[in-house]
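Every protein chain but one is kept in place in this view of the complex.
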Amino acid sequence: MTPAAGGATSPYVAVVGAGGVDVAPEVLAVAEAVGAELGRRGAVVVTGGLGGVMEAACRGAWSAGATTLGILPGGDRGAANPFVSVAVATGLGELRNGLVVRSADAVVAIAGGAGTLSEIAFALKAGKPVAGIGTWRIDGVTDAADAATAVALVFGD
Amino acid sequence: MTPAAGGATSPYVAVVGAGGVDVAPEVLAVAEAVGAELGRRGAVVVTGGLGGVMEAACRGAWSAGATTLGILPGGDRGAANPFVSVAVATGLGELRNGLVVRSADAVVAIAGGAGTLSEIAFALKAGKPVAGIGTWRIDGVTDAADAATAVALVFGD
Amino acid sequence: MTPAAGGATSPYVAVVGAGGVDVAPEVLAVAEAVGAELGRRGAVVVTGGLGGVMEAACRGAWSAGATTLGILPGGDRGAANPFVSVAVATGLGELRNGLVVRSADAVVAIAGGAGTLSEIAFALKAGKPVAGIGTWRIDGVTDAADAATAVALVFGD
Partner (left out) sequence: MTPAAGGATSPYVAVVGAGGVDVAPEVLAVAEAVGAELGRRGAVVVTGGLGGVMEAACRGAWSAGATTLGILPGGDRGAANPFVSVAVATGLGELRNGLVVRSADAVVAIAGGAGTLSEIAFALKAGKPVAGIGTWRIDGVTDAADAATAVALVFGD
């Protein structure tokens, strides 16, 4: 017997980055490619559940038939992007960033601002691998040139 | 396009109750029946992700092909029961009870102790429907004689 | 050397109850008496930081020269009642109820609704003593006729 979706024993990888409507198209394209590659590898893709990089990563995962977990800042599931398979409406505001990281085994950070930085920091504090594409240059974040490289890094290929 | 699992727009119903290894078989049977009925109706079944009533409800939902969301108290996804489709390892301890309720539109409470009581209380505070089977007698909890009745109650049939 | 206020090693006792503007005057009087008696015994009085029973308990503690800790649901310290010595603006909503209980060694519950019930439940789950005055009748809550009795109960006199 196996569960209906990813199950708790699949790899869970968070994809973090900016959520605004003004994220550059090339950043969204990278996020979608990361989500798709993670999905092909059988990962559950964890995001903050909103738009921008989060939605693009979910769309990519969805296109690969993968499960996406959206951990929302507000108390309303309706804020989730349409490619979220399972939503958690936390009502915790930005503190939910910590839950995104706790829920994942590794993190791919794509561009992003201060919220993304908090997720990188939580991951480093917890000793989880972080691959970065065009994001904060922080000791401990491994730079990746593209989606395939980032995913390979977090899978320890 | 629809997401791979329940999606954020499905109904989400929490099933809460005792998690210990000594839960009575008839309580587990009710929990499994509740999970199965919720699954047949297309609900995502939300639990605290551990054993006892939580596992039985997940098993029931799984048997109906439904998605289950397990919101765990600890930081290790490995603690999830095998019928959890998607696990959130919160590291929040009992405070995760509040997230179980926030993630759901309605609650079915089955037997249970003080942890279950906290979930009932959060649901009442938030104005969410609570159906109870052999659980705390609290104003605002609607008693149900069996699984089908409880599920009908939270769906507002 | 001793710290400027209660210090972490003082007893911490939560006083929980309704926060609305329509709490009965006799309930507020009891809450104030509980706060005063706790203050006289050197306890730090922990509340949810808002009005009603929370404010009355803080006023009582303040009149006894004691320290009060207000753990607020919102993100704005300005919502604290004027008798809060130290405020924590959590932004967690009702989940802050769990932090009120975690911060305390024991709980005095006075009247109250579903929010108060969640605090009673968390305390029972954590094995902390709960004295109740005109509040929910729950196994594990020790009924007290008045403020002095409730405080004696939580101090284990």
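As written, the chain order gives the labels A, B and C, with residue 1 at the start of each chain.
In the analysis below, contacts are C-beta pairs under 8 Å (C-beta built on N, C-alpha and C of every residue); 3 or more make two chains touch, one makes a residue touch a chain.
No experiment lies behind these values; they were computed from the predicted model shown.
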Among the chains you can see, which ones touch the chain that has been omitted? A, B, C
If the hidden chain were put back, which of C:47, C:68 or C:135 would touch it? C:68
Kindly state which of the options C:15, C:56 or C:84 is in contact with the chain not pictured. C:84
Could you please point out the chain A residues that touch the chain left off the display? 94-95, 97-99, 113-115, 117-118, 120-122, 124-126, 136, 138, 140
Against the hidden chain, chain B presents residues 75, 91-93, 95
In the complete complex, the non-displayed chain touches which residues of chain C? 1, 3-9, 12, 44, 49, 58, 61-62, 65-71, 75, 77-78, 80, 82-91, 99, 102-103
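One rule holds in what follows: only the chains that are shown with their structure count from here on.
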Over half of interface residue numbers shared between chain B and chain C means same, under half means different, so which is it? same
How many Å are there between the centre of chain B and the centre of chain C, using C-alpha atoms for each centre? 30
Multi-chain contact residues (two or more partners), chain C: 95
